[in-house]
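Removed: one protein chain of the complex. Kept in place: all other protein chains.
After this line comes subunit A, so read on.
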C-alpha cells in the first residue's frame, strides 16, 4: 500500500463538512435551550407554582414516603415477573391454536378467537375488578381469594389477548415460500409450525413484545386500585395521611426508571434485527 495524503479538493471538502457540522450543533443547542427554557418559564411563572412545588415536589415528603413506595414497588416488580412468562405462554398457545387447520381443533380455534376478541375489548381495570370482586363472590371450592393472584390472573388474561395477536401477526409475516419449503420436505403442519415458522416469527416480534412488557409494568399499578399494597397504593396511603402529592411523583419516577432501560433495549434490539434482515436481503 502506498501512503495516501488527501488531495487539496478532499481537504477542502472536509473543511466544509466540519463547518456544516459545527453549525448543526449550534442550531440544535439553541433550539433545545429555547424549548426547555420556555417550558421551565411557563412552569415557574405559573400563578400556582409556589403551592405546586410544596404539594408535588417537596423533598421532605419524597424522603419520608420513599421507603414505603420502594416496598410497594417490589410488589409491582413481582407481579410483572410472575405475569409476564404466563402471558407469553398463553399468547403463544392462543396464536398457534388460531393458526392450526385440523378440523378436530375447530372448537379450540373458535375458543381462541372468541377469547382474543372479548378480552382485548374489556378495559384491563374492569377485568381486575371483575376477577378480584367477582370470583370470590362465586365461593368456588379450591379457587384462591387472594387479591394478588386474582389481579395477576386478570392481567394475564388481558395481556395474553394482545400478545396472542402480536404472535399471530409474526406467524403470518413469515413468507409462504418457507412453508412451501417445509411442506416439500414432508414436514407435517405441526412440525412446520414448530421448527420453521414459530422460531422465525418469535424473532420478528421481540420488539413489539417488549413494548407490551413496558405497558404491563405500568399496568401492574392497576392492581393497586383493588388493594394490593403496591407503589401506587403506598403513595396514596401516604397522601391520605399527609395531604401532600409528592409520593405520586416518586412512584412515577420508579416506573420510569424501570421502563426507560426497557425502551432503550427495545430500540437496540429492533436496530439489530433490522441490520440482520438487511444483510440477508438479496
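Going forward, contacts are C-beta pairs under 8 Å (C-beta built on N, C-alpha and C of every residue); 3 or more make two chains touch, one makes a residue touch a chain; residues count from 1.
Keep this in mind: contacts and distances are computed from a predicted model.
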| item | value |
| --- | --- |
| Candidate names "Murein tripeptide amidase MpaA", "3-oxoacid CoA-transferase subunit A", "sn-glycerol-3-phosphate transport system permease protein UgpE" or "Amino acid ABC transporter ATP-binding protein"; UniProt protein name, chain not shown | "Amino acid ABC transporter ATP-binding protein" |
| Which residue of A:132, A:196, A:209 or A:251 touches the chain not shown here | A:196 |
| Subunit A residues touching the omitted chain (full complex) | 177-178, 180-188, 191, 195-196, 199-200, 203, 276, 279-280, 282 |
